[in-house]
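Notes follow the structure.
As you look at this complex, bear in mind that one protein chain is not there, while each of the others sits in place.
Let's look at chain A:
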Amino acid sequence: MNTLKKALVAGGCLVVTASVLAGCGNSNGASGSGNNTGSTGQTGSSKASLTLWDIQTGTQQQVIKDMVNRFNQSQSSITVNAQFFENDPFKQKLQIAMGAHNPPDIWTGWGGGVLKSYVDAGDVYDLTSALNADPSWKNRFLPSVMKPVTFNGKIYGVPNDNVQPVFFFYNKQLFKQYNVTPPTTWAQLLSDVQLFKSKGVTPISLGGKDKWPDLMYEEYLVDRIGGPQVFDNVLAGKANAWSDPAFIKANTMIQQLAQAGAFEPGFSSVSSNQGEDAALIYTNKAAMWLMGAWGFGNVLSNDKAFIAQGNLGFFPFPSVAGGTGNPQDIAGNPSNYYSISTASKNPQAAVTFLKDAVLNDQNVQDWINIGDVPPVQGIDTKLKNATYSDYMTFTYDLVKNAPNFQASWDQALSPAAAQELLTDLSKLFLNQMTPQQLSADMNTYIGK
């Protein structure tokens, strides 16, 4: 009896221990890509082995895996081992690996402030000379997309997936019904808002609960009014940069828009993360929606018929009279970028991979096939032949013609400053804060 008990307890302990170990194993490992789960270090042979860290999921992850597999088959001397992580743990894992001087050879990122801090620490391989040595590689990409990885004229990364600019989606059915054409100026937008309002239609859908959709208005209006320099001053840490008249004017215009009743009732509790703002568009409750290019996918997955019937239209953010910013400027998420670590043992092999595999013809076609627009020159015809070509061509032209592609501010600011800005904007939209108060509050975060 007693021995049986002991055996049971021992067995129980074993199970617990084993499951704990298994748990550790899972959290350490990548969501492994089948045949690619080999050792990551030097294998002793003359083959250069490269580790690649990425965060893609679903069909996009498949595109990356296909790209890596094709490259491995075409190469006799280089093996690339792709590992995929969840978005938020990835950022910390990379930070720790960098600090421990044991980073992956190639990793993905968003450029901007985070990449800059790694560059400043000397962790990132400078790609400038390699790109300059091969003009056909350098000229593969759309110029506006290279800004987030270019610091002091040096390039530290190359794009690897798709562009996601922010623009207005609109409900073509409602526009047709009330005989409205897409507005090209802010004044027209305001008069369209009045018109839809008078017909009992919500003029603009806004997912204010998540706060980041508010930021899109701020990014666009500040750029239209004062150009990219206004926000660059904030990033450069200039004293009282938030008091620039462009901020005050943009925030005043936001409040005018909100007070004109442009957004759906209760927009501050409508969630974009849960697709409630998209729902207003495809259920014909709202006429317009300012969103990143991914909004197309949101509508598509919820109401395919709405898109099949050609009811979803697009127009760029309107121009603002008297503004000094270029009306072709855009904001949003330019792309993800691959960078190489200086600690890599085979930087040349990594450069070969970036040059030959990333966004090569087949890879570009793979992205287009799953409905994404890669930031590559001269793919107009390919896009015209794709499914949903009107959406893809619109997105592509927007990025191609943009002199400046402003990456989302919350990526560029420090976490604390970004949070404060999002909270303040949420209050601004609800008229709980004046533009002057917002500027004064944000000024205290400069340089932090």
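For this structure, a couple of remarks:
By definition in this document, contacts are C-beta pairs under 8 Å (C-beta built on N, C-alpha and C of every residue); 3 or more make two chains touch, one makes a residue touch a chain; residues count from 1.
To be clear about the criterion, contacts and distances are computed from a predicted model.
Hidden chain, UniProt protein name from the list "Germination protein, Ger(X)C family", "ABC transporter", "Glutamate transport system permease protein" or "Outer membrane lipoprotein carrier protein LolA": "ABC transporter". Across A:102, A:271, A:348 or A:377, the single residue that touches the chain missing here is A:271. Of A:92, A:181 or A:436, it is A:92 that touches the chain left out of the display.
Contact with the chain that does not appear here is found for just one residue of A:48, A:115, A:163 or A:280, A:280.
Although one chain is not displayed, chain A still touches it through residues 92, 95-96, 99, 202, 208-211, 264-271, 274, 276, 279-280, 285, 415-416, 419, 423-424, 426-427, 430, 432-433, 444.
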